[in-house]
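One structure below.
Entry: subunit A
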Amino acid sequence: MLGNLNIRVIFEYFPALWQGFLNTLMMSGLGFAGAMILGIIACALTIQPLRWLRAPAVAYVDVIRATPLLAQLYFLYFGLPRLGILLPEILIGIVALALNSGAYVAEIIRSGILAVPRGQFEASMSSGLTYLQRMRFIILPQAIRPTVSPLIGQAIVLVKDSSLLSLISVVELARVGQQIALDRFMPVEGLAATAAGFLIIYYMLKALAALWSRFNRLPGQA
Partner candidate 1 sequence: MFWFQVERLLNYWPLLLKGLGMTVSLSLISLLIGGVIGLLFGIIRAGRIRWLSFVVGLYIDLFRGTPFLVQVFICFFILPSVGIELSAFSAGVLALSNLSACFIGEIVASGIKAVPRGQSEAALSSGFRHWQQLRLIILPQALRIVRPSLVGQFILLVKDSSVISAIGIMDLTRSGWMIVQNIPNGLLIFGVVGVGYFIICYPMIFLARRMERRNQSSLL
Partner candidate 2 sequence: MIRFQGLNKWFGNALHVLKDIDLDVAKGEVVVVCGPSGSGKSTLIRCVNGLEPFQKGSLTVDGVDLGAKGVALRDLRMEVGFVFQQFNLYPHKTALENVTLAPIHVRGLSKTEAVERGEALLAKVGLADRMNNYPSQLSGGQQQRVAIARSLCMQPKIMLFDEPTSALDPEMITEVLDVMVSLAKEGMTMMVVTHEMGFARKVAHRVVFMDQGAIVESGEPASFFGNPTHDRTRDFLSKVLHH
């Protein structure tokens, strides 16, 4: 099967593949940035005491986590025009990715904050620092450290998920692969090229996570 791989086709389509690769990167990047913003806001709302602010944030996180991205994507794609909101597909896609990952980001950050030992809050309170100082110097540095690896993990998920945008005809890596498959009846070449593109991103992000955990270990941690 691999022996018959038609490398020529891949070369011929290389510009399209490259464009798809860049689009995937761009959409994932924007989607992840949006997810971070949404996630931080949602997390902040879920850990603050006002009930009427907390409830919608918790509902957002739970609903997103309990439904598939594809259904969320179709919800926006077929639903937004109903509300008179006409957006290009690519923007709908990015919004869907951000909304979806935002819920997971919120959970990751929340568990980071919850993992800070209680004693740290108490110690920082009795040291006479103001609320913001306590957050900035004591709580957040400890809370952020354990979230980095899971956040990179979420970025990996998001990049792979962005392939679903091909189903609402956004041109990205998976879509280009499908085009090669369908135009030229060469599914192996098309899908292999697509898979390779995603694997490159995957291994880069994985290496990033490994680097981070290697250089950011506290002294004495295994």
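Basically, a residue touches a chain if its C-beta (ideal position, glycine included) is under 8 Å from a C-beta of that chain, and two chains touch if they have at least 3 such contacts; residues count from 1.
The candidate set was assembled so that all candidates are chains of the complex that A comes from, given by their letters.
No experiment lies behind these values; they were computed from the predicted model shown.
Among the chains 1 or 2 offered as candidates, the one in contact with subunit A in this complex is candidate 1. Taken together, the subunit A residues at the contact with candidate 1 in this complex read 1, 62-63, 65-72, 74-83, 156, 160-164, 166-167, 174, 177-178, 181, 187-188, 191, 194-195, 198-199, 202-203, 206.
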